[in-house]
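Every protein chain but one is kept in place in this view of the complex.
A and B label the chains in the order they appear, each numbered from 1.
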Amino acid sequence: MFDVAVIGAGVSGAAIARRLSAHVVSVALIERAVDVSFGVSKANSGIIHAAFHHEPSTLKARLEAAGNPMFDGLQAELGFPFRRVGIVVAAFSEEEMKTIEVLYARGVANGSPGIEIAGRDRILGLEPKLNPDVRGGLFAPSGGIIEPYRFAFALVENALANGVRLFTGWNVSAARRIADGWHIESEKGERIEARWVVNAAGLFADGVSALFGAESFTISPRKGEEYILERGCAGLPSRVVFPVPARNSKGTLVIPTVEGTVMLGPTAEEVGDKDDVSTTPENLERVFDLAARMIPQVSRRDIITSFAGLRPALPGGDFYIDLSRRAPRFVQVAGIQSPGLTASPAIAERVKGLLEADGLALPPKRDYVATLPRAPRIRELSADRLEPLVAEDHSHAHVVCRCETVSEADIVEAIRKGHTTLDGIKFYTRAGMGRCQGGFCTYRIMQIVARETGMPIESITKRGGASALVVGRLGAGGTA
Amino acid sequence: MHERRYDAVVIGGGSAGLAAALALREAGRTAAIVEREPFLGGILMQCIHSGFGIHEFGVDLTGPEYAERFIGRVLAAGIDVFLDTTVMEIRPRGERRELTALSKRYGVVRLSAGAVVLAMGCRERNRGNVAIAGSRPAGVFTAGLAQRLVNIEGCIPGRRAVIVGSGDIGLIMARRLTLVGCRVLAVVEIQPYPSGSVRNIVQCLNDFSIPLHLGHVVTRIAGRERVESVDIAPLVDGRPDEARSFRLDCDTVLLSVGLVPENELSRAAGVPINGDTNGPYVDADLMTGAEGIFACGNVLHVHDLVDFATEEARRCGQRAAAYLGGGARAGASAAQSKVAPGANVRYVVPNAYVPGRENVLYLRPMIVKNDAVLEAAIDGAGIRKRKLAHVQPSEMIRLVLRADEIPAADPARPNLMEVSIR
Partner (left out) sequence: MSGSTGTPVALVCIACPLGCRLTVAKAEGGELRVSGNRCPKGEVYAGEEMLSPRRIVTAVVRTDSAAYPYAPVRTDTPLPRALAEGLLAALYSRTFSLPVSNGDVLVDDVEGTGVKVLFTRTLPPEEVPAVGEPG
């Protein structure tokens, strides 16, 4: 029997599992998809927010403010890409400047370090690519950018290194009370027993809550589309650029990603379907118009790809992180939309506190290792530093993805860490994310996966389930 | 670590790289080819259909047969070949160029070259470039990737496919998919005319009764984990007419929406790129704006016929050899004048010409027309006129100007050559 079962291995569940792994408790991290971070956390803008968007009275504001400063330490320990580039909110009218003042006040109340109101000259100095029509705005130096899947993967890897057990392809379908906790079953009939359960199931937190007889609520999926422009394009800003926010949305942003590409978006619309991650031509137009208004050099010619994600919204829009009052030994972590990524380390702290208060003993683990060994990636190394690496193992010098400089060794490492789908490998290594979007590396990656795992090529999927790349092989049985 | 020194290093072992390296060797220069695949031949090795070599050899060959006519000669000619090797950087070093490459076999490789020939070919435009809305299921491939998966890996991509784009690659794959048991439901072409050759329309579509929807676009791709359907709409005034949109149930989408020369390495090396071709600007010797760096084949501009790429590459190798023989910009290059695209011409390559010798120009029209007239003029005075029975953007035109057709340069005038089609 596990001490804690965490349902959902997105950024919240991963952060919680890792936090708990510093203690002498047994933790099961359960994920319905074939790989971690494949749900809500897959389609994330990668922004570490600077605590000025939300009222201090909200839980999200408090956790955002607490989480933001934790990223330097986390980066030092886990080694994911992260930079504090600062956030600029651009105002184009006197009316918008009034909203800037409101945001400023909120930021001060939330303790956002160094936040300031900037006039036109200053804001253009901070972000030279802004439309010169800008009137002024807000500058929050504590804002930053991160590669969200690398972060989630690193959290999980460190958690696993510290004894957490991961169960993927495990879809919770039933739960019942037993003497000391819970008996949980998967769709396939597998079982896990745990004394406490944490519901961090993202879009499906409402369904999971119902299975455990806990609170009844509804998660409404809110779709956001994002467009990626290629590395080095003219529209690349130095700061994360926000418009003045609309009533319930932070607006369409121009985001310099930590990898050098540009992300435009997200949009925000209610959708009925928890599986609807489609992009639309209307939103493409809208996103480009809005983005170009702030950064005129943004160009449709530079688009390399687009995608959409779903935010798990609760009525009222705040986080719901509390012990259930209806189901014993059950912690709810629901409604984690923006600023969920920023708040995640603080969410983990809060959940740890809730479990402790509920009676879970958490003696510290003496052999807890907070750091991840840094596997070298060829894209980060100069030729000189590559030489000793390559001398040991030539597969570091076998370039598989030319656009993003990913070696065979990088791909093999991803596979050995459990990422055997094309998307999982893509998020881990960036292979397939560059200008050719997998045109040249896809078959090479498939060959390596087949070789390393023994999977037949027809079983290799894009992201698990029915997403196989090819349907068969020619000849000798598998005929036309 | 591996260090080698050559007169010339050719980046890319496809049709252009092979021909350029052979020409350099035949001119007595030492040469190496750096190729990222584990075999020579480039994209030709997955082009198992015929139609190659009619100009170069007078025979109708398949891609691999065409390539092997060069590969054997390259291996016998004492040209060093680095397979599974990717060039990461080109830098000037004194009078020479230094290349750093990563090689599965040799590790970190440093090459010193007097001249570099860029022959990296091109990549395909993909779904992101054409912004097709919808979900992102498995089963969406660029045509070239699908071709690789079928013809080299022996995979069947799907059972029911829709192909976007009626260029030759899309048409060839329509036939190939059909022959491997994947039914092709439609080819969707944005222009009101097909962009591939008539031969391919007949042998790839008509032979299999595959419908071709001209003036249509795919407006969305649907499917959760694998493609489930596409929506196709006719264009009216350049916009999709949703009212007449129809849906096709399918599990595979192939995109044949254009090729882009692969110049990432060139850009990083400071080679100026021509926005009309997406390849380097080159002078009459096919040398780029970066000293000692030459370019040929699809990396310079996307060819339709491999025979032209071979010819261009051969000439490039010869000019690079001349450059090596005589120091900076030897041979005829001293007195070059500019060539520019004129009316209805998208681009002309190279971007300069030299009086007093034969100049071979390649150009692409921007119009579709029967009974057109091509004219080359210098400072407005016509020097050559040619009737063309049929022109269209997907058919490159080769223009050979003889030495005697080109007047000597007049130092008082720009001597600008323009090539037009009317």
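Basically, contacts are C-beta pairs under 8 Å (C-beta built on N, C-alpha and C of every residue); 3 or more make two chains touch, one makes a residue touch a chain.
All of these numbers come straight from a predicted model, not from anything done at the bench.
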item: Option touching the unshown chain, where B:Leu40, B:Ala133 or B:Leu401 are the choices; value: B:Leu40
item: Sole contact to the chain not displayed, among B:Ile152, B:Leu185, B:Leu235 or B:Ile273; value: B:Ile152
item: Identified contact with the non-displayed chain, of B:Leu18, B:Ala31, B:Val81 or B:Ile421; value: B:Val81
item: For chain B, the residues touching the chain missing from this view; value: 2-5, 32, 39-40, 45, 48-50, 60, 62, 64-65, 68, 71-72, 75, 80-83, 105-106, 150-154, 179, 197-199, 201-203, 206-207, 389-390, 395
item: Where the missing chain touches chain A, by residue; value: 474-476, 479-480
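One rule holds in what follows: only the chains that are shown with their structure count from here on.
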item: Where chain A and chain B are represented by their mean Cα positions, the distance between them in whole Å; value: 39
item: Residues of chain B that touch chain A when the two form their complex; value: 1, 36, 84, 86, 88-89, 100, 102-108, 110, 123-124, 126-129, 131, 133-139, 142, 144-145, 148-150, 152-159, 179-181, 219-220, 222, 224-226, 240, 251, 264
item: Chain B-touching residues of chain A, taken from the complex the two chains share; value: 228, 275-281, 283-284, 300, 303-307, 378, 383, 386-387, 390-391, 394-395, 397-399, 402-403, 405, 407-408, 435-440, 442-443, 446-447, 457-458, 461-475, 478-480
